[in-house]
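All protein chains of the complex are present and in place, except for one that has been dropped.
Let's look at chain A:
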Amino acid sequence: MSQNSDPMHALMTYTSSRAFLVWSLLIVFLFATSPSLHAVESGEYIRIAKAGERRIPLVLRGLDHKRSKDARYADGTDAIIRNGLEYTGMFAILGSPMNLFTGGTMFDPERRRVNMASLGSVGAELYAGGVLERDGGDVVLHMEVYDVLSGRRLLGKSYRGDRKKLREPAHEFCADLVELLTGKPSVFRSRIAYVGLNGGQKEIYMAAFDGFGAEQVTRTGGLAMTPSLSGDSSRLAYLAYIEGFPELHIMDMKQGDIVPVRKKGVKIDPAWRNGSSECATTFSFDGDQEIYLVRSDGSISRRLTRARGIDVSPSFSPDGRLMAFVSSRHGVPQVFIKDLLTGKERRLTFNGRYNTQPSWSPAGDKIAYTSMQKNGEINIFTINADGTGLRQLTYRARHNEAPSWSPDGSMIMFSSSREGQKKLYVMNADGRNQRSLNLPGQQMQPSWSLYK
């Protein structure tokens, strides 16, 4: 790690006065979040990400740090950033070449000069690195991102966080980097709800997008299932068996209050309607199983289906106008789409005899669903909302169920029994890069949502 200038100067730059630090952070922040910069810089990269049948080759340099006793914070942060960026499936992370810096101030990302020729020689298109320093109980990450071909700096920003919560500043950086490239909210600002099976009991848990920090949120003492987070994660709707009978619960995630809906008969698989504070779910109090819209106070807003047979598992288009759902009106379960404005319904799936669990993509163009096949496997497919473009995403891997899109539409989370027990998995939206979250125990029925 060679350096060509006075390290004291670098130290002075960051620590001489608190006021100066605040001002410099503010300036860097304004620079990094300037809309015009985003518009110009991200435009170029959105093309790359979309063309992205391939991963973006990224040199991710471990965080430089001046004091050796900060090594553990730097190493910890490095691992979080690396795992986080790998989780997105967007990057091919390359090793850092020698001679990365050609001069400037080593511990000052504002002033050190990055060697684009060296980066280009290992095939990198992006470079990300930075300097970690400790400030009392906090760590500050001074991060830099360069476009190797043009040599332009795409991002220069500092992130401060509690040294015991390194995930927060590290993921703030990851979020900024990915959002710069895609122009969409990244997974790093999202959470998941899912069903955990422990000791024969199913309860609902919530965790960060990668399963970290899981917390049990229901305590029914037996059976809770089909969680659905509202678009802003303010409410959680789910099915709970209380004293042997099913109830629809709508939980306020801030207050923890629960509104129970105890109508006669089933309550199945609620889903929030985008752009409203209502969720749709199946009730059977009127004799047949039909889908209804329910307000967050538990009252019924209106009935949406009127066909004899099973109608379940609603999922809405991003504008909330169209609803995909499962119906057995023709004998076997198939996915249908209803236009809530005109009332018109049409059948979406024609391949296979058991198609369930539709999940509408955040971009609105695709619907993921599962199909049980003749060999007994359940596999995940995507299909365009107009019925074209059928694509199978999982193969020869037992039961793959309950697809749920990431808020930016780049990934799909699902449960799979491919290794025996049911576990949560993620894959890119095109089916590549399938891997387990490796959570302990068994999990199923993920629901992925933004939380900010």
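We adopt the following convention: a contact is a pair of C-beta atoms (placed from the backbone, for glycine too) under 8 Å apart; a residue touches a chain by one contact, two chains touch by 3 or more; residues count from 1.
As a convention for this text, contacts and distances are computed from a predicted model.
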Missing chain's UniProt protein name, "Glycosyltransferase involved in cell wall biosynthesis", "Carbamoyl phosphate synthase small chain", "ABC-2 type transport system permease protein" or "Peptidoglycan-associated lipoprotein"? "Peptidoglycan-associated lipoprotein"
Among A:Val266, A:Ile383 or A:Leu424, residue touching the chain not depicted: A:Val266
The one of A:Asn115, A:Ser158 or A:Gln289 in touch with the missing chain is A:Gln289
Identify the residue among A:Phe245, A:Phe350 or A:Tyr395 that touches the chain left out of the display. A:Phe245
Touching residue (missing chain; options A:Leu63, A:Met90 or A:Met225): A:Met225
Could you tell which one of A:Ile378, A:Leu393 or A:Leu450 touches the chain left off the display? A:Ile378
Touch rule applied to chain A and the missing chain gives residues 202, 223, 225-226, 239, 241, 244-246, 265-266, 268-269, 282, 284, 289, 310, 312-313, 326, 332-333, 354, 356-357, 370, 372, 376, 378, 401-402, 444-445
